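Notes follow once the structure below has been shown.
With one protein chain removed, the remaining protein chains of the complex are shown where they sit.
What follows is chain A.
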Amino acid sequence: MQETEETEGTDVKEAPASMNMSVFEDTIARDQRIEPRDWMPVAYRATLVRQIAQHAHSEAIGMQPEGEWITRAPSLRRKAILFAKVQDEAGHGLYLYSAAETLGADRTDLTERLIDGSQKYSSIFNYPTRTFADVGVIGWFVDGAAICNQVPLCRTSYGPYGRAMVRVCKEESFHQRQGYELLLTMMRGTDEQRVMVQEAVDRWWWPSLMMFGPPDDDSPNSARSMAWRIKRHSNDVLRQRFVDMTVPQARKLGVTLPDPGLRWNEERGHHDFSAPDWDELKRVVSGDGPCNSERLARRRAAHEEGAWVRRAAAAHAARRTARLREGRAA
C-alpha cells in the first residue's frame, strides 16, 4: 500500500498539501466521487483499504457456511440456485479485491492478512449452518442485512467501491428473494420443515442484528467515515431499517422473531427491539466464535494447497512472455 499522500501521474502532485486537501474536501462536499488517481489523505486511503478488504474477505469466507450445502441440496433446482449464489459471492470477492487494488493494495498481501488474522471479515460467517433451512434464513436475514448496509455504499465517496457495490447489491437482492422463497416453500411443506425454519430463524436473528456493528455510541470509526461520506448512515439507523423491513416479512412467512421486546412504536414510526448481546459480538470478533478457527483453517488450507498451481501459472506466463519476445526479436 502507498504510504505517501501523493499519487503518481496526477497534475495535483506538485500542489501544496493544503490545496490538495481543499480540493478533496470540496469534492466530498459536492457529493462527487474520489477516483483512484485523485489526491486523498493517507487516512482516507487506509480506511477504505481496511473496509474494502474486510468486505472482500467477508465474501470469500461467506462462501463457506452455505457452500457446505451445495453437495447436499435436496432438489436439483435448489442445488443450482445455491451453487450460483455461492459463485456470485466469489465474484463479489473479486470485484472488491479489485477495488482495493485501485488504492494500491495487493491481493496476495490482503489474502495473507486474512489468513494470519490481522484483517477481519464479517462475524456472521463464524456461525454454523445446521440444516438446509439455514440456507434460506441466511438469504433472507444475512443478505437482507447486507443490502441495508450496502445499498447506501453504492453512493459512497470512493468511485470504484461505489460502482462495485451497484452490481453486488443487485445480486444480493436476488439472493435475499431466493432465500425467502425457499422459506415460503418450506413453510408450505411438512410440520418438520416448519420447525426447521423457526429453529434457524431463532439462531440467526441476533447474529444478523450484530452485522450492523456496535451501537453508535460505541463505534469509534463511524464519525470520520460519515464525514468522508464513505459511510452514509449510522449502524443503529441501518439496524432499525433492517428490523422494520423484516418484521412484516416474518409475519407473512408465519415465523416468530425471537425477541419478546419487539413491537411497533406508533410514536417513532419504527419497531422497538431488544439489544443483541454485544459481549457475544466482541467475543466472536476477537476470534472466539463457534466457527472462527474452522473458517480460517479452510481458507488457509485452500491457499496453501493452491500455491503450487499459482507458481506453475506464473512460471508458464513468464516463459510464454519470454518466448513471445524471442519470437519478436528473431
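The rule we apply is simple: a residue touches a chain if its C-beta (ideal position, glycine included) is under 8 Å from a C-beta of that chain, and two chains touch if they have at least 3 such contacts; residues count from 1.
Basically, contacts and distances are computed from a predicted model.
*Asks:* Absent chain per UniProt: "Glutamate/aspartate import permease protein GltK", "Electron transfer flavoprotein alpha/beta-subunit", "Phenylacetate-CoA oxygenase subunit PaaC" or "PTS galactitol transporter subunit IIB"?
*Replies:* Spelling it out: the chain absent from the display is recorded in UniProt as "Phenylacetate-CoA oxygenase subunit PaaC".
*Asks:* Specify the residue from the set A:70, A:99, A:165 or A:255 that touches the hidden chain.
*Replies:* The single option touching the absent chain is A:70.
*Asks:* Can you work out which residue in A:117, A:189 or A:287 touches the chain that's missing from view?
*Replies:* A:189
*Asks:* When the complex is taken as a whole, what residues of chain A touch the one chain not shown?
*Replies:* Listed in rising order, the touching residues are 60, 63-64, 67, 70-80, 83-84, 86-87, 90-91, 93-94, 97, 132, 174, 177-178, 180-182, 184-186, 188-190, 192-193, 248-249, 252, 298-299, 301-302, 305-316, 319-320.
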